[in-house]
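Note that this complex is displayed minus one protein chain, with the remaining chains in position.
And now, chain A:
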Amino acid sequence: MSGRVLVGVKRVIDYAVKIRVKPDHSGVVTEGVKHSMNPFCEIAVEEAVKMKEKKLIKEVVVVSCGPQQVQETIRTALAMGADRGIHVEVPAKEYESLGPLQVSKILAALAKKEEAQLVILGKQAIDGDCNQTGQMTAALLDWPQGTFASEVTLEGDKVKVVREIDGGLETIKINTPAVLTADLRLNTPRYATLPNIMKAKKKKIANVKPADLGVDLTSRLEVLRVDEPPQRQAGVKVETVDDLVGKLREAGRI
């Protein structure tokens, strides 16, 4: 086994920011808004770095797709302990329509190129909430997948994954190479410390174009309109139970 883990990270609007819809309803406002690494991607990076610290794997390669700014996100992952980065250059215009299908094609191509033993991703991004990239990547590679992982244990050439599912927890054992997606309780990501941020500046980030990987970025989806959720309406107080039942009937609720 190569001992190499590929971790995908996405640059998203910071979770603490109040999102605003653009006046033309074509999307959300991203100009001048704080961005940071998707929280589930942080967890993915942390898991890979932990594996390396325990000497279970040899190298952590972090990859992100997008315009120039995603390099900041790659640097943060390097500061957390990743060894080198890959920036897949996608110009700003095409980035707007970049979705899970194209990203998974890119990741699949890179996983093959880098001979990755594992691909670890966050389970979903907090902007799109798609929860598709990990699964599509596994399908394109025809690799097993351990999604919604809350516990990962490497056992020789297999991986034991405890998954968070609706009814509770499911434990599976899959062969490597495999794709894993990180859920919230997998670990608590470390803060990047200043000395590590300084060291990360010296680590290498390679630039790659999607065309070099044989990937076509054309999107088959078109966003028609983006709206805010409807404003919450004031409640109505009623005097009696009969009034309440009457109002519920009026509203077609019963």
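Quick notes on this one:
Convention: a residue touches a chain if its C-beta (ideal position, glycine included) is under 8 Å from a C-beta of that chain, and two chains touch if they have at least 3 such contacts; residues count from 1.
We take it that contacts and distances are computed from a predicted model.
Missing from the rendering is one chain, named in UniProt as "Probable D-lactate dehydrogenase, mitochondrial" (options: "Sesquipedalian", "N-acetyltransferase domain-containing protein", "BPL/LPL catalytic domain-containing protein" or "Probable D-lactate dehydrogenase, mitochondrial"). Between the chain not shown and the residues A:S150, A:T176 or A:N196, the one that touches is A:N196. Residues 14, 16, 34, 36-37, 76, 79, 188, 191-197 of chain A touch the missing chain (whole complex, contact as defined above).
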